[in-house]
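One protein chain is absent from this view; the other protein chains keep their places.
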Amino acid sequence: MTIHKGRGFACINYPIGMNLGGDPSQALVHATPDGKFMVSLASIDLGQGMKSVTRQIAAETLGVPVEDVYVDTADSDTGPHCMGSFASRGTHRVGNAVIRAATEARKQLLDAAAEELEVNPADLETDGKGNIHVRGAPSRRISVANTAIAAQFKQGRTLSGRGIFLVPPSGVDPDTGEMTPVTCFAHAAVIVDLEVDDETGEVDVVEINSAYEVGRALNPKLVEQQLIGGAWMGVSHALYETTEPYYPARDHGPVDFNLYLMPGPAQTVPHHIAVLERPAEDAPFGGKGPGEMCANPVLPAIANAVYNAVGVRCDTLPITPEKILRGIRANGGARPQGTR
Amino acid sequence: MAKKPVRFTHNGRETAIFAESGSNLLDVLRRVVGDLSPKYGCGQGTCGTCIVLIDGEPHLSCLTLAETVEGRKVDTTGGLQNGPDLHPLQKAFMEGFSAQCGYCTPGMLMAAKALLDRNPRPTREEVVEAISGNLCRCTGYDPIVDAILDAAGQTSGRVA
Amino acid sequence: MSSIEFRKDLFADERSDNLNEIGKPTIRQDILGHVTGRTPFYDDHLFDGLLHMRCVRSPHHHARIRSIDFSAAGRMPGVVRIVEVKDVPHNLNTLLSLLNFGRDDEPLIAPQKVAYIGEPVLAIIAETERQARDAVAAVRVSWEVLPHVLDVEEALKPNAPSVNDIYPNNTFDYGPYDHQKLRFGDVERAFQQADHIVEGEYQMSPIEQAPMETCGAIAAPETNDRYVCHTSTQALFFSLSTTAKLMNMASSRLHFIGGTVGGGFGGKVDSIVEPMAVLGAVLTGRPVKFMWDREEEMQVGAPRGAERWRIKDGLTRDGRIIARSFTGFFDAGAYIRLSSYAVQKGTGHLPGPYSIPNVAANVFMVFTNRTPATAMRGFGITGVDFAIECHMDKGAEAVGMNPIDFHILNAYRDGDMKAHRRAAKNAALIECCQVTAGKAGWRIAPDHAQASSLIGGGAGERATIPETVTDQIGRIGERRRENLPTAPYAGSTARGRVAAGAAKQAVVAAPPQHEDMAVDLARFGFSKPQARATRQPHSAVPPASPSSPRPQQPAPPAPQSSSPVPPPAPPQTPASAPRAPQAAEQGQGYRPEEPFQQGIKRPGVSRFISGTRRR
Partner (left out) sequence: MITVETFDTIAEAARAMQDRTRYFGGGTLLMRAVNYGDQSFHRMVRARDASLRTIRREGSRILIGAGVTMSQIIASPDTAFLAPVARAIGGPALRNMATVGGNLFAPHPYGDFATALLVLDCRARTADGSDMALEDLLSRRDSIRGIVAAVSVARPAGDDFRFRKVSRVKPKGVSVMSIAAWMPRTGGRLKDVRVAYGAMGSAPARVRSVEQALEGRSLDSQTVEAATRVATEGLHPPDDALASAWYRREVAPVHLRRLLFGDGRR
């Protein structure tokens, strides 16, 4: 028995925002009587952190502490239309809609504060800690809470905003394929190190090094969650998963998690990540959604590492021990491709 | 329809309910008792989202015949909090960003509690073994294992 | 264990990082609910007298329904309602009809024939789930089994069984063609000029999204003749509108509640369970749950569809890719769902993040007698990226180059023209390659270590749209008459030409509808880059000690936790402390729980006297 080490590389880009556009999302923002803010959405949080990231986006845009913002989603009676959480559109589309809604609410907030402070709204700024003050004169200030109270109980002003973000639909030319698929791309590159048992075809992924370019990490821990979990899913897709193990024959389709395979907690891979941030001009604070793309480069990097280890090109997913073993047999034995 | 009376202690409270014949503990906890913290993931015992503690030991509530908990102690994530205070495991999961969709979390917490109750200072391998019957599709497991190890540090008084 | 570093040094001149909340590791808004088990998922809403709905499903790949006998089932204990085809007000839909894309091709309950194993032909609503299952088992269906096809290329042959009556040729329509074409330059000529030709075929099998929470919905009559629907959907209004259409009901009578979902990964877009549950509630006047068990989730729920790709590259001796052609097949299964869209998304992605002067592709959406495919994380891209990147490895081998050098040499840069006729911007592939190589200690050539996405692109051939050779092969229906090859240009010598530089306007985001919504970019972390000429290439060398933002209260977790190796430097910005939902900012004088107070406080002014209004 020999264990062969292999190293593989792959890099990708990923289109952010629903392909070909035509997918609006809306947001509403309003202030409570004492200057907390409610963001109403119909967008879905399926674990990626929609509620959390839009909360930070609204707080930043309004210029108030994140603790003073709550995101309510998704109720079709109260949340305005959103196309949905898919196609890496959540952060990009909904984030932009929230920015526009919060910007309008901020305008009203500053107008109300200006009236209270008897200054020009253009001279005001928020300190992000719940206060509004005259630029260059921090002592001339009023709290957001008192501004909201004055606006609603004295001035008769709402502090609220509407936002919609839409990239209008792009057609596709049937003869040339000309189109405007999306407006920005995220990027990634990964290097996978693994070991292949040349008697059983079993693969152990031992390390992943990666660089992910996400525009801006709106919340670094949410980004980390996506990249760690996404790379795990990439390993899982590459080596384990399918609903049709004998595709295109439909025999022996798994019906439970004993037969539908995913790597277990003893098979997690040390993953060393570098996050790059090149802001995209039409993305919220430049941020591109990292959630969808993160698994993609792992699959080919594993296939390329398997080739580097034993000289078997496994061009069919998933890369099962059986496929590797058949390849080794066909080659008359393992053919290591050399250390990288 | 034939129903059977079942008396058991649920999160420290005496509970008496009528269980439909052949129904599993998960359904009874959720639909009859009204404790929605254990989740349905498969009904096959292959995912662990429904794990609860019976007399302190982890069990798959979807495969537990409800009437077999007669006179026993059933604990769920719904009862993990001590009054207003979070259990160290809950704190660790929160601060460790150890949940994304959160659906596997209650089962994970119960599996982890069973471990820490009998082994307050587990090794990483012991933690991995303890959650080996729990699936998570979001996190890639490591953040969960880390949180359980953190909680173990806290429960045993380590300054975190 | 794992580690994460944030390379703030890269692209630093395009960002300002002086933001208050953005960039902070704030604790998730939903986490407290998750760890206490209080987060309400769709099934965590209790209804008195909840009914359960189950489906009678096809055991055959392809069969005609002669008759269905549910007389015994109807008499079984607990059975409240048998749901037949005739009970569905508008029993034909395609998901993307909401975007006016494609013809309605899929019934909610199959009327005459089934086209995949597991397709529903009848539904039964009963007092308990077990009673619904027992009744389903008692239904007798008489089937006339039809020939079926499971392989995408078999399905394209003239004599192949027709899977879907609405698209009898087993292909989706793209303009006049039965596939989506991509044509950029002249690959045929370029292949002749190439020093190396590299060809490969790649296949992926269907993959299950496998969220821990299975798809489901609970619908119940609400006030004002409306219906509430608690759902696991990833797209609330998608599901609402689809339900309104299938139920032939004003959308104003539907109240959909969701937003908190136990994992989706693309598997909860299809809007099947919502119309079923609402239909049940309408027919019974009671709360009805329609939920997939795990077996249904895995074999009836739509997976990430299988894809087959053939790639042919033309390479020069020095490692440049001068031509790349694709033949792609998306296995849609029996109905469109989202596969039609996956084809166009995948086509727009070609030839990958590389600057290649000649590109062609034929991409087919093919119907087969299997579970319909739908979205999954990486939708339309995961499969083709696997193909492209495996093929890149073969290309590097063919020209004898280090794979990373080969990637950087061909990588797209700012201003490069892409095959879909739009210029690239905001590129960062090269930097990702450099940084990863640096982290893993994989040596790359010095000039590639110095390369930059900002420099060297957008000029000359790289920036221009070449004269493009076209063809009209593969018009809708042609393949039913004769065996046609599937690769670009194959099967005919007739060629058309599109002039160099021909391109329509790029689509850009609609502007804010009101000036008050217009964003001041300065406040949003964007800063003006220096002039390109003066920019320094980025260094691929990672910083000495990576920083990993971690919770601060309480202090960072134990060593076992996913902290960097070598151990982390303390978080560099104090701001990188996550905030518990109610955490206060020490020493800032800010108290979020400051109680509601009427009036204002300004020194020397009564709290109930406002400043004079300025007009």
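Worth pointing out:
Letters are used for the chains, namely A, B and C, taken in the order the chains are written, and counting of residues starts over at 1 for each.
Assume a contact is a pair of C-beta atoms (placed from the backbone, for glycine too) under 8 Å apart; a residue touches a chain by one contact, two chains touch by 3 or more.
On a predicted model such as this, the values are computed, not experimentally measured, just so you know.
Shown chains touched by the hidden one, complex as a whole: A, B, C.
Contact with the chain that does not appear here is found for just one residue of A:V119, A:M262, A:I319 or A:A334, A:M262. The residue touching the chain not shown here, chosen from B:N11, B:T64, B:T77 or B:T105, is B:T64. Counting over the whole complex, subunit C has residues 77, 130-131, 133-134, 136-137, 293, 295 touching the chain that is not drawn. Not every partner is drawn; the one left out touches subunit B at residues 1-2, 4, 21-22, 24, 43-45, 48, 51, 54, 57-60, 62-65, 67-68, 111, 114-115, 128-134. Touch with the hidden chain on the side of subunit A covers residues 1, 197, 199-202, 240, 245-246, 251-254, 258-267, 320-322, 325.
We adopt the following convention: only the chains that are shown with their structure count from here on.
A count of contacting C-beta pairs for A-B and for A-C identifies A-C as the more extensively joined pair. Subunit B and subunit C have Cα centroids lying 33 Å from one another. Between subunit A and subunit C the centroid-to-centroid distance comes to 11 Å (mean Cα coordinates, whole Å).
Residue positions 46-47, 49, 221-222, 224, 228, 230, 233, 256-257, 262 of subunit A are each in touch with at least two other chains.
Shown for subunit C are the residues in touch with two or more other chains, namely 1-2, 25, 28, 30, 210-211, 261-265, 294, 562, 578.
Contacts from subunit B toward subunit C in the complex involve residues 1, 20, 22-23, 30-31, 34, 36-44, 46-47, 49, 76-78, 80-81, 86, 89-97, 99-106, 109, 124, 135-138, 142-143, 145-147, 149-150, 153, 158, 160. The touching residues of subunit C, when paired with subunit B in their complex, are 1-2, 25, 27-28, 30-41, 43-44, 46, 50, 77-78, 127-128, 130, 210-214, 261-265, 293-294, 551, 553-558, 560-562, 578, 580. Residues 46-49, 221-222, 224-225, 228-233, 256-258, 262, 264-266, 268 of subunit A touch subunit B in their complex.
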